[in-house]
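The complex is shown incomplete by one protein chain, all other protein chains being positioned as in the whole.
Up next, subunit A:
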Amino acid sequence: MKSLHATQHALADPLTQLDRLEAGLRDQLGLPLFQQRLAEAGLFPLRPTQMEIFQINLGKMCNQTCAHCHVDAGPDRKEIMTRDTMQLCLDALATSDVPTVDLTGGAPEMNPHFRWFVEECHKLGKHVMVRCNLTIIVANPKYHDLPAFYRDHGVEIVSSLPFYNADKTDRQRGKGVFKESVRALQMLNAVGYGKEGSGLLLNLVYNPAGAFLPGPQEGLKRQFKRVLWSEFGIVFNDLYAITNMPISRYLDYLFTSGNFNGYLEKLVNAFNPAAAQGVMCRNTLSVSWDGYLYDCDFNQMLELPVAPTAPRHIRDFDDSALQQRDIVLHQHCYGCTAGAGSSCGGTTT
């Protein structure tokens, strides 16, 4: 499978995505726009709370091409963060008391400066999280020692596994992905990840393999724990249930499967003001591969930079100026506020 970008698909253009979402909501479904719903909940304009997480996207290159990917990542994407931009991130991190650095991609490990960057973040005393797609660990012998590298730097691992069987996982993430993910999880377990008392956190991300919303996180976690343990001897710490964002490749899936209207309606009807209170853009700053600043990774992919009142590049990083900004919102934001809410750390309520 190729990225939308590589096939020059109309939905590779963020403006087309935003237009179609807004037209779908307002014109076809007659539903209120996100900003309006937020205003009714007394949360508009949406402001940051306290910056706690620096989420840095190290590039769009990935060994997988998942059907739902909001990054439109894949082996054909060449956008990748340079060491100079990483240094700018480190300079910013050194001046800030943001405690957590969350590394994402693509497959962040495919960036040639990845390990150096993790080491430097670790030296600054930051808690480092890596969004590891699991299969990268077994993709090439040069990555086989990643579990040990992660362990040595106290890295927290967050990994997608949309289902506890091969069938559904592979339909979303590609043929053979489940089997390889299981192998990678076993390798992570072998160095202590997910094991009680090890202090090495291994969290899984569940997202629905289709046009439906995630059910309660606790029940899903129980089921994943039960099956992964009994069938594969795998242990993990937490499971984050994440709602699929109606953007990029998942948006394409919604259109081609005829689920666009139904899914949007579901998201809007499930709007939860309590979930809106806790959206992740309030405590996260997202940095793109080329150093620009966004309110979240979704806005980054939609090329919606932080408000012009704030510094827009990591070289101009200014904690207090960013704190004063209004968060940039669009119709995809309904994906964060449905039901129990959704963020990179799971539900928000």
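By our rule, contacts are C-beta pairs under 8 Å (C-beta built on N, C-alpha and C of every residue); 3 or more make two chains touch, one makes a residue touch a chain; residues count from 1.
Convention: contacts and distances are computed from a predicted model.
Its record in UniProt calls the unshown chain "Alkylhydroperoxidase/carboxymuconolactone decarboxylase family protein", which is the match among "Rieske domain-containing protein", "Xanthine dehydrogenase family protein subunit M", "Dipeptide/oligopeptide/nickel ABC transporter ATP-binding protein" or "Alkylhydroperoxidase/carboxymuconolactone decarboxylase family protein". Residue-wise, the contact with the chain that is not shown comes from A:206, picked out of A:117, A:206, A:260 or A:298. In the complete assembly, the contact with the undisplayed chain comes from A:223, out of A:82, A:100, A:198 or A:223.
For the chain left out of this panel, the touching residue among A:194, A:214 or A:291 is A:214. Contact with the omitted chain, checked across A:27, A:167 or A:196, is made by A:167. Take subunit A: the residues that touch the chain left off the picture are 163-165, 167-168, 206, 208, 210, 212-216, 219-220, 222-224.
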